[in-house]
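Read through the structure below, which is laid out as structure tokens, and then see the notes.
All protein chains but one are shown in place.
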Amino acid sequence: MLLIDAWQFIVAHPGRFLNALGTHVALSAAALTLAVAIALPVGIWISGTRRAAMAAITTANIGRTLPSLAVLALVMPVLGTGFAPSLFALTLLAMPPILLNTYTAIQQVEPDVVDAARGMGMTRAEIMRKVELPLAAPVIFAGIRTAAVQVVSGAVLAAYIGGGGLGDFITAGIAMMALPQLLVGAIPATLLSIGTDQLFGWLQRTMIPRGLA
Amino acid sequence: MKWLLNNWDQVFEALGQHIVIVLTSLAIAFAISLIVGIWAARHEGVFRAAIAVTGILYTVPTLAFLALLIPIVGLGRANAIICMVAFSLMIMIRNVAVGIRGVPAEVVDAGRGMGMTGFDVLTRIELPLAAPVIVAGLRIASVTVISVAVVAAYVNAGGLGTLIFNGISNDHAPKIWTGALTACALAVAADLSLARLEHWLRRRAA
Partner (left out) sequence: MIDIVDLVKQFPGTVRPAVDRLTLSIPDGEVCVLIGPSGCGKTTTMRIINRMIEADAGIVRVGGRDIMQVDTVTLRRRIGYVIQHVGLFPHWTIAENVATVPRLLGWTEARTEARTDELLVMVGMDPSTYRDRFPRELSGGQKQRVGFARALAADPPLMLMDEPFGAIDPITRGRLQDEFLKILRALRKTIVFVTHDIDEAIKMGDRIAILKDGALLQYDTPERVLAEPANSFVSAFVGADRALKRLSPIACATVAVPFAGAAPAQSIDGTASLRDALALMLETGEDVLGVRSGDQWTGVVTLATIRARTVSHRPHESAPPISAP
């Protein structure tokens, strides 16, 4: 049975498997962290300005539609192969949903609430910190969740540009028509991706401010 | 650039293959999703099950999905199309169901009250009013399957991905550029035109 063969492959090559898994997780975590570190502040910043917002939103919308493999491939002639170029490409792929969700979430905070906050004498920073961000948090986090799944899925493709990860088993399996090896890559990658979505979904539920549930 | 001009026939062939599998999958998915989506819109239990299942399946990585299909259908276009139809169904069933459920109850009620048959209500009221949401789903599905089709070249489905993979294994940068940029252009073009359509439908339905 294929599944048993796949399992035996892992047992026979534990180092290789854990290495690939570790690289996959490291790549994903790093890309997501970088994407949040860049896109979240930018999303907050553009929510206040009109023109910068239009440019950023348009770019993010285009970025959102680009095929993941195309983005990874475009990085290669410029940055070469390996972990760093893959990280770069995956970070680029993760930024649009975070940016778009952050911007939209802040725009959608009830105008009356922001008006009251302003009228009561909160500074711009206080309004953002105490009112807009807490109220926008659920939607912002939904964006981070989308980005997380995108990154974990995209990291599978990083195998093509030498980034390592579980995709290596899939590509090797297809090249050699070795089905057990293929499953060693495909099933854990699928479980990892679904698991990430569930994890962030759970985190998202805990992010809803009391009072809004 | 030079390479492109010398080999545009290759590019065209790849682009053609790409578009064919994309349109085929979308057509199949659209037909199935209309039927299943309408059914899900009418029955709460089906709706919730559909949302739950599609929610999970949508997170499966593209290459993993294609790979998991290999033991079942082998390599080739069939593999790619099944994967693409699956992803599209996930999005479109949800959007058809949500779109139809989003039609205000009073409007449906008015139609029925005026003596429309169930079929009339569906075709003259519900589907037209749900159209913007359905097209929004079609838009996301299109962008998704264009992306899948790029990867599907690796399972011998043809398409723009072949240029990319060839370029990577032969270390031939112009091929990579051409394949990748054409795929991006295709995705952006599809997104923009469907966005226009969605926008137009929204104004009409409002």
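Remarks
The chains carry the letters A and B, assigned in the order they are written, with residues numbered from 1 in each.
We adopt the following convention: contacts are C-beta pairs under 8 Å (C-beta built on N, C-alpha and C of every residue); 3 or more make two chains touch, one makes a residue touch a chain.
Every value quoted in this text rests on a predicted model; they were computed, and no experiment measured them.
Of the listed residues A:Ala117, A:Ala147 or A:Ile170, the one in contact with the hidden chain in the full complex is A:Ala117.
The chain omitted from view is touched by exactly one of A:Leu34, A:Val71, A:Val131 or A:Ile187, namely A:Val131. The omitted chain makes contact with chain A at the following residues, 110, 112-123, 126, 130-131, 134-135, 209-212.
By definition in this document, only the chains that are shown with their structure count from here on.
One inter-chain figure worth recording: chain A and chain B are separated by 21 Å, centre to centre, where each centre is the mean of the chain's CA atoms. Here chain A touches chain B in the complex through residues 2, 61-62, 64-71, 73-74, 76-77, 149, 152-154, 156-157, 160-161, 167, 170-171, 173-174, 179, 182-183, 185-187, 189-190, 193-194, 196-197, going by the rule given at the top. Taken together, the chain B residues at the contact with chain A in this complex read 56, 59-65, 67-68, 70-71, 75, 143, 146-147, 150-151, 154-155, 161, 164-165, 167-168, 173, 176-177, 179-181, 183-184, 187-188, 190-191.
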